[in-house]
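A single protein chain has been omitted from the complex, and every remaining protein chain is retained in its original position.
Up next is subunit A:
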């Protein structure tokens, strides 16, 4: 039953992220400043900064994982060639 919960969480998270980001980037520029809905969103520079930070973080994690695996496998290969 736990995996159903995980699946549901992913579904809700995906929908929320999509809706929030779409409204933030595509709708808010057309809403005049004094409107109350601007209080729900941080300043729009962050709409670009957050994805960039996530991309850099993600590629760092993937890059380090890849390099660790490759170094480990090369070490193993060198060990075997030495035998």
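Just so we're on the same page, a contact is a pair of C-beta atoms (placed from the backbone, for glycine too) under 8 Å apart; a residue touches a chain by one contact, two chains touch by 3 or more; residues count from 1.
FYI, contacts and distances are computed from a predicted model.
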Chain not present in the shown complex, as UniProt names it (candidates "Dolichol-phosphate mannosyltransferase subunit 3", "TATA box-binding protein-associated factor RNA polymerase I subunit B", "Sorting nexin-4" or "Glutathione S-transferase"): "Dolichol-phosphate mannosyltransferase subunit 3"
For subunit A, the residues touching the chain missing from this view: 3-4, 6-15, 17-18, 21-22, 25-26, 29-30, 44, 47-48, 51-52, 55
